[in-house]
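Other chains of the complex are left out, but the ones given are in their true place.
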Amino acid sequence: MKKLEAIIKPHKLDEVKDAIMELGVQGMTISEVKGFGRQKGHTELYRGAEYVVDFIPKVKIEVVVKDEDITRLITAIQKVATTGKIGDGKIFVTPVEAAVRIRTGEKGEAAI
Amino acid sequence: MKKNIFLLSAFLALLIPGLCWSQELGDLKVAMDTVWTLIAAFLVFWMNAGFAMVESGLCRSKNTVNILAKNFVVFAIASLAFYVVGWGIMFGNGSGFMGSDGLWLIGGADNSPAMGEAYQGSYSSISWTGIPLYAKFFFQLVFAGTAATIVSGAVAERIKFLSFLIFSFVLVALMYPITGHWIWGGGFLATAGFWDFAGSTVVHSVGGWAALAGILVLGPRIGKFGKDGKVTPIPGHNMGMATLGALILWLGWFGFNPGSTMAAAPIDIAHIALTTNMACCAAIITATITAWLMLGKPDISMLINGALAGLVAITAPCAFVSVGSSVVIGAIAGVIVVLAVIFFDKIKIDDPVGALSVHLVNGIWGTLAVGLFAQDKIVATATGNGLFFGGGLHLFLVQLKGVLLVGAFTFALGLIVWGALKVMMGIRVSEEEEREGLDIGEHGNIAYPDFQSSTGHL
């Protein structure tokens, strides 16, 4: 099994979610993160002094899937999450050694 | 002879203090009327906080600073605009269309607090109240500020800050005072027997029409209406703020309506305070029930709109109808507002805070309600009776005429001004700014830097 982590622009979340579901994946977990990268932050102003806010709100999507699904998943996400503008984000894939469904105790690919 | 002289002097001795007390009595009355009017004005001023809270609460956190700033600055602009020329246009002696005497800087002659016949000056149409000129002006000023503020919520989350400020200036310097003159400044609608006690039309509908024009020129927020025509609700970010705002407005209305007597007339102000309150309460109940039945659950934003709808609706008739009638008028307003919110969504008019449903639709309803429920001299004013109290259609038709003329004028002029601003400087922020939030774009600030935001509704 593999874990795919996609860091995307927040307003793309709904589209990405739909794309993932279309592939038959049944679950995912998201979190609010902040990104730093080539896309620069913006300048804010407070009581006469400026300061740079480097970190930009992003959404991280984590999905664990069977090995064979990972390529299709990457392609699907990359396609819908792109706006062509800097800051669209990244996809990372890491290995998963075990999975358990807490409710039933099912293990492995059955659990995801 | 001696005796007679004695008598005469006794007579005079008594007469002089008598006159003197009479003068003092008059002074006391002026003082009390002024105290009442000023305190009412403070309450109306306080409505600015109410609008600021309701509107920010019902919009997203990323636009909070912008909405707050708009509501804050717009009152400052309204104050200056009304001081410079608005007051003169509205209350200056002049034609049936607008005032022209003492136009600039409240600069006309004036012997207030002299009243009625005794009054000599440029602002005769408001000489029915016996308080100092500045008290009259201050009370009317806070009303003018309210009208401007109504627009703010309707165009929120997408309008350019500067364009909005300019529109507000035009509204308070020109548009509001002209229609205001028609009704409260002795203009042609006043002459025609049109009655609007505290401003369902003068203030609320006018704000509503200007807002409608703005919405049409601006278009809806990104994401509000899907391609398939589906309505995507964009939830407001802080229901505590919105509810506090509604309660502030409710409190403020106890200045708005009872204060419009501009005199501490006990029977009148008690009556008006009560009709105002009962209409609001009835509207809350019916809005709750309507929402519960139609939508499944009583959504708090509907309760808030319900309360405000009842208050707007009773604003015109508060002094002309019985307490029983006020309950009915409010109850109907509570139903209307829920239907109106759903209706505007359906025809793809995107009004983030429900300003149209509250101020425009119920401003109209309240004005017409005078024509239905008025009871001649129920408190002090000889309005004639409305349709339901044996007065026939006459009053109703005059009210209808006023609603239409004020609406046509304000809406048309509103379209022109908004249109001109659009051509000259743009009125809408860029798509990117709208997505990121106007707070950073327009002000370089964010409202809540210490809290992690949720992307649930970005």
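Order of writing sets the labels: A and B. Residues in every chain begin at 1.
Basically, contacts are C-beta pairs under 8 Å (C-beta built on N, C-alpha and C of every residue); 3 or more make two chains touch, one makes a residue touch a chain.
As the structure is a computational prediction, the values presented were derived from the model and not from experiment.
Just one of each chain type is placed here, yet the complete complex contains A x3, B x3.
Here, only the chains that are shown with their structure count from here on.
Partner chain B is touched in their complex by these residues of chain A: 10-11, 13, 32, 42-46, 50, 57, 59. By the touch criterion stated above, chain B contacts chain A in their complex at residues 435-436, 440, 443-446, 452-455, 458.
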